[in-house]
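Here the complex is missing one protein chain, while the rest keep their positions.
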Amino acid sequence: MDITRFISTHRRFLLVGFLLLVVAFVATFPLYTQQSHVRVLTIILIYVVLAVSWAMFSGTTGYMSLAPAAFFGLGIYTMALLQKTLPFPVIIVIASLISFAFALLVGLVTLRLRGIYFAIFTFGLVIFLTELVQFLETRIYHGHGWNITPIDNTTLLYTMLVLVVVTVLVIYFIRRSRYGLALLSIGGNEEAAEHMGINTTRTKVLYFAVSSIFMGAAGVVLAPSIIYINTNIAFSLFYSFMPILMAIFGGMAHLSGPIIGAVIFGYLEKMLRAQWSTYFMLGFGIILVVVILFLPNGIIGLVPTLQGKLGGLMTRLRKGEKGEQHANA
Amino acid sequence: MERILQLIIVGIFQGSIYGLLAMGLSLQYGVCRVLNITHGEFVMVGAMLTFTLSGLGIHPLLAPVIIGPLLFAIGFVLQSTLFRTLKAWAPSPAAFEGNALLAAFGVMYIMEYIARIRWSGRSYPTFILPDIVSFRGMEFTLNQPVTFAIALALGIAVYLFLSRSRMGRAIRATAEDPGTAGLMGVNTNMILAFTFGLGALLAGVAGTLISIKSSVSTTMGFSNTVIALIVVVLGGLGSVPGSFIAGIIIGIVSRLVAGFWQPVLTVPVYYAMLMILLLVRPTGILGKK
Partner (left out) sequence: MPMLEGQDVTKYFGGLAAVSHVDFHVEQGEIVGLIGPNGAGKTTLFNLISAALPLSSGEIRFKGQKINGLKPHQICRLGIARTFQETKVFVNMPVFQNVLAGAFFGSQDRVSTADATREASQALEFVGLSAMSATPIKDLTLENQKRVEVARALATKPELLLLDELMAGLTPTEVSEAMELVRKIRDNGITVFMVEHVMKAIMGICGRVMVLHHGEKIAEGTCNEISCNKTVIDVYLGEETRAGS
């Protein structure tokens, strides 16, 4: 039990130390691995951003957003359109703003309504953008799809590292603040939250829009990594479901849950996708159903259960020993 | 002028199928509280099975006799296993709806890819009754009014079933207040499974009707789900007559947009329409809150 006490008193330091270690690991990654692995890590970091951003809003308020693919796709297309005219960091900022604007619009219209409409409309946003962009592409550019000038993997990795750190920090501070409490209150009982002085509509709309910023930014980084894009690739609903699966699997009670989920599934996806193609999507569907069914609180949710079981076991063992002592006395 | 009338009439014919589709989805959400995003896949399965059966010599118009009960059974089982378990384990109704939606997406991928393994991704031509009929200078293929008649008849039958029959009353009671309905002696689990199956059956028949008019493939499910969602939101989630009427409206809009503008813009137009509608009237045309 000494170890447990040590961990809880020095928790902050250990956590910060661990995080610095992770950042150092990622930063030095390109120095000792091949380029293809750097690429995989970059994509995992993209998933981390998507999963954490999604969980920030949908995990707290309970409003299921299917829109990550929409904002992600907007980021991808922003890169495609502006790659020759503006520097990379500026494009990231612009894509974030565009995502924010779209999210604000959709949020204002649909977050006043029941959650199921919000789910439908965020889903619809992805379809809407796919069709609209396709139409505009044909009209204005007389073609489909774009080639993206590649950027070297190491730059992309470092960009994602910065983005991940920014995203996690911002969301961490929001979670800890009164606004994080407001979001959770909305998820706990929206009517009561409203009656305790929380302007629920404004809170929901604002933080939904904030969560979209990081998704748009991440899209900008993906584009030069996959070199060719079109509307089906950019706005694929897979980029909504994967982050959701990752966040739910990891568990949304803690900030670390979606991160763990993203790392595990991001790695699995890369490994399995190449080998299984058709069966991959089938497997994905099955895993989605299984996780929803058996792990609604995620891996993190299992921790208290495990702790409880292990703790109980330890107590019984100790009592067992004492019991024997008493019996023999 | 005539052109517009033609487009509108074709739109009504097409819309009746959308209405049938949406009725099923509306029932599933209104009663079981599951937003069945898999709905389009049931349509696809209905369409593909119609094709396979016609290869075995069974006329497409007879196919629903087999496909209907089969899809009903699949829907029945799906509700009584997956969604019922999710409901029992969910901490709140809102959490259940969210989880059910995600689980339905999972099932959607599973169904689509199993179908793809069996039938591959290519399209198959299936249409029948292609003879042209003329009416007041406008031309239609025979299959259009025929499928309209079938869809309309089925829609009316379902409506009458729900409003007049004893089981229909039980279904409506369960939708309103499952707890009380249970106390009054309604076997709610059975009702939920039955309703879900009914929705699946309607989707399957819609699939048959679609296959009569156009070619089919295993990828057609998703676009049908999107249309069903649009119609259901327009008509009001949970309102069966609203869904049918909204289906007709969407059918008309789709023909007009495709005729005068661009077919690819139909979905963006729907989406924009719905956003505006929700601003003004959040419950849809005939929906209840």
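As written, the chains take the letters A and B, and residue 1 is the first residue of each chain.
The rule is short, and it goes like this: a residue touches a chain if its C-beta (ideal position, glycine included) is under 8 Å from a C-beta of that chain, and two chains touch if they have at least 3 such contacts.
As the structure is a computational prediction, the values presented were derived from the model and not from experiment.
Considering the intact complex, the chain excluded from display touches A.
Note that of A:30, A:73, A:107 or A:187, the residue touching the chain absent from this view is A:187. In the complete assembly, the contact with the undisplayed chain comes from B:92, out of B:92, B:123 or B:180.
The missing chain lies against subunit A, touching residues 178, 181-182, 184-185, 187-189, 191-200.
Note that only the chains that are shown with their structure count from here on.
Per-chain CA centroids place subunit A at a distance of 33 Å from subunit B.
Listed in rising order, the residues of subunit A touching subunit B in the complex are 62, 64, 106, 109-110, 112-113, 115-117, 119-121, 123-125, 127-128, 131-132, 134-135, 138, 241, 244, 248, 278-279, 281-282, 284-289, 292-293, 296. Note for the complex: subunit B touches subunit A at residues 29, 35, 37, 82, 85-86, 89-90, 94-95, 97-99, 101-103, 105-110, 112-114, 116-117, 226, 229-230, 233, 237, 262, 264-265, 267-268, 271-272, 274-275, 278-279, 282.
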